[in-house]
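Once you've had a glance at the structure underneath, I'll fire off some questions.
Complex shown without one protein chain; remaining protein chains in place.
When the chains are written out, they are named A, B and C in that same order, and each has its own residue count from 1.
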Amino acid sequence: MEASVATRTAPQILPGKVGVWWFLASEIMVFGGLISSYIVARLASSGWSAEAAHLSVPIASLNTLVLLTSSMTMVLAFGAVGRGDRRGVRTFLLCTILLGLTFLGIKAYEYSSELRAGFMPVTSPFWNFYYTMTGLHALHVLAGVITNLSLFVAARRGLRNAHRVELAGLYWHFVDVVWIFLFPLLYLT
Amino acid sequence: MMRWLPENVSSFGGDIDAILSLIYSATLAWFFLTLGAILLFLFLYRRREGRGATYIRGDKLSEAVWILIPAVIVLVLDLWIDFRGADAWAKVKGRVPSSDLRVEVTGKQFNWEIRYPGPDGKLGTADDLQLDNELHVPVNQVVRVTLKSKDVIHSFFLPNLRLKQDILPGREVEAWFQATKPGRYEMPCSELCGFGHSGMKGWLHVHPADEYQQWVRERWPSSRQGEGSKGS
Amino acid sequence: MTLERAHPNYVTVWVWLVVLMIAAVLVSYLPLAKSAVVFLIFVIAAVKALLVALNYMHLKFEGPVLWAIAVVPVLLVVGLTLLLFPDFVFHHH
Partner (left out) sequence: MAESAVAAGAGEVVHVHPEELGFWRTYVFSTDHKMIGKQYLFLGLFMAVVGGLLAYAIRWQLAFPDTEVPGWGFVGPEDYNALVTMHGTTMVFFVAMPILLGAFGNFLIPLMIGARDMAFPRLNRLSFWTLLGGSLVLLSSFFVPGGAASAGWTGYAPLSARPIYTGVNWGLNLWLLAHAIEFASFLMGGVNFLTTVMIMRAPGMTFFRLPILIWQLLTAAVVFLLSVGPLIAGAIMLLMDRIAGTSFFVPEGGGDPLLWQHLFWFFGHPEVYVVLLPAVGLAAEALPVFCRKPLFGYRWIIYSTLTTAILSFIVWAHHMFVSGMDPRLAMPFSFTTILISVPFAIMVFAMIATLWGGSIRFTTPMLFAVGFLSMFIVGGLTGIFNGSAPANIHVHATYFVVGHFHYTLLSGVLFGGLAGIYFWFPKMFGRMLNETLGKIHFWLTLITFNATFFPMHLLGLGGMMRRIANPMQYEFLQPLQPLNVFITVSAIGLLLAQLPFLINLVWSLAAGRPAEANPWEAATLEWSAPSPPPHGNWGEAIPVVYRGPYEYSPPEVAQDWLPQDRALAARPG
C-alpha cells in the first residue's frame, strides 16, 4: 500500500534535457532525410566528384576546425557552470558565439567565391544539394548563435538559469555533429 | 461486390480478380464475425437490474487466448493473401514477357501520344506513326508498352484490363498486356496531372486479327503485308 | 545529473577531434581505391561524431532512455537510405 508511495516518480533527469533530446531526434531525421537523398542521388549518377572538386578543402577544413573548437568552448562553458564560475561561463559562451560567427563568415565568403565562379544553386544536382544542405546547416548555426547570445546576456545577471547552458550545448554539439558528416560528404569525396 | 468490377478482358485480369475475391471472402467473414460479436454482446450485456459486470482483466494468458488465437488465424489468412498475391504480382508486374509488338505511350498535359514503330518494328525511325489518344492492338497478342511522360506524372489506366501504371517523367516504365476480347475500351489517366487531368483519356481499340491487318494496311499503305503485322 | 559527475577532459577530446579531421583530409589524398578512401573517411567521421556525442553531449553518462532516443533515429535513417537503393542506385536510366 504505502509501498506505492515509496515508488514516487521524482524526476531522474532534467525535463529540459529529455525535451531537447527528443527535439534532436527529430532533427536527426530532418538532416537524415536530406543526407539519405543526397547519398542515393549521388550514387545513382556519375560526375559528382568532379563537381565537388571545385569546393575548397582548405577553407572547409578551417571551418571544421572552427566549429570543433566552438564545441569545445561550449562544453567548457558548461564545465564553468558546474564550478559556479560566472566569469568562465560568460567568457566561454562569448568564445562560442564568436567562433559560430566566424564559421558563418567563412561560409559566406565560400558561398560568394563559388557564386562568382559561376556555381549557382541551380547549376546541377550536386550544387542543388550543396547549397541546400550547407544552407540549412548554416541556419542551424545561426539559431545556435542566437540562443547562446541570449544565455550570454542572461548570465550577466547571475547563474540562475545556468542549466540552460547544458541544453544549448546539446543543440550546439548536434549542429557540430551534422557538420562532421557534411564535411566528408560534400568536400572530401 | 465483385460484379461491380468492369468486365475483364485481359490475360492477367483474372489473377487480379481472384486476389480481390479472396480478400473479399476473408474480410467479409471477419466483418460478420466482429460486427456480429459487437452487436450480440451489446444486446446480451446491456445493463440489467441486479446483474453486475464480470471482473476479467484479460492480462493472464489463459484469458488472453480469446484474443490471441483469433489473431493467429488472422496471421494465417494474411500469409495466404501474401503468397497468392506474390504469384499474381510476379505475373503482372514482375517480368515483362517478350513480344515484338511494341508501342510507346507518352503522357503529356493533357493527352496520350501513341507511337507505333511501323513496319520496321523500330521506334524512332521514319516510318513511325503517331496518333493521339488512340491505341490499336490485335486481340490475344502480348503488347509491350513503353511509358514516357513529357511533363508531370500521369498514370496509364485500363480498367477493363486491370492495368494501371504510373508514368514518371525522366524514366521509362515498361508495361504489358494481352487483351482477350475485341472491343473499344476507355483509357483514362489516373494520376492528378493538372487542371486537365479530369477528361484526359484515350481509347484502346482491340481488333480481331484480320481487322487489325486491315488497320495496319491502311496506316502503312506502302509497306508489304506480313511485315506490317509483325512489326507494329 | 551530469553536473556532479567527473568530466572527461574536454581539451584532450578536442585534440583528438582535430587529429582525426586532419587524418580525414589526408586520407582523401591517398592513392587508394576510391571505395577504400570513402570507407576510411566515413569511419573517421563516425568516430568523431561518437567522440562528440559521448563526451561533449555526455551520452557516456546517460541512461538507456536517452541512448535510445539518440540511436533509434540514426537506425531509421540508415534503414531509409538502404530501402531507397533499389529505386535509385540500382536503377539505370
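Brief remarks on what is shown
Keep this in mind: contacts are C-beta pairs under 8 Å (C-beta built on N, C-alpha and C of every residue); 3 or more make two chains touch, one makes a residue touch a chain.
Bear in mind the structure is a predicted one, so any value in this text is a computation, not a measurement.
Contacts of the undisplayed chain with visible chains (whole complex): A, B, C. Per the touch definition above, the residue from A:S56, A:T132, A:T147 or A:T189 contacting the chain not shown is A:T132.
When the whole complex is considered, the residue among B:L163, B:A179 or B:V206 that touches the unshown chain is B:L163.
By the touch rule set out above, chain C reaches the unshown chain at residues 65, 72-73, 76, 79-80, 83-84, 86-88, 90-91. On the side of chain A, the interface with the absent chain consists of residues 1, 3-5, 7-16, 18-19, 22-23, 25-34, 36-37, 40-41, 44-45, 121-122, 124-125, 128-129, 131-132, 136, 161, 164, 167, using the contact rule stated above.
Touching residues on chain B toward the chain that is not drawn are 1-2, 4-6, 15-16, 19-20, 23-24, 26-27, 30-31, 34-35, 37-38, 41-42, 45-48, 51-59, 63-64, 66-68, 70-71, 74-75, 78, 81-82, 85-86, 88-89, 92-94, 109, 151-153, 155, 157, 159-160, 162-171, 173, 186, 188, 190-199, 201.
The working rule: only the chains that are shown with their structure count from here on.
Here the CA centre of chain A is 48 Å from the CA centre of chain B. Work out the mean CA point of chain A and of chain C, and you get 14 Å between them. Among the residues of chain A, none is found touching two or more other chains. Within chain B, no positions touching two or more other chains are listed.
Of all residues in chain C, only 1-4, 7, 10-11, 13-14, 17-18, 21-22, 24-25, 27-28, 37-38, 41-42, 44-45, 48-49, 52-53, 55-57, 62-63, 65-66, 69-70, 72-74, 76-77, 80-81, 84-85, 87-89, 91 touch chain A in the complex they form. If you check the complex, the residues on chain A that touch chain C are 12-14, 17-18, 21-22, 24-26, 28-29, 32-33, 35-37, 39-41, 43-44, 57, 61, 64-65, 68-69, 71-72, 74-76, 79, 81-82, 163, 166, 169-170, 173-174, 176-177, 180-181, 183-184, 188-189.
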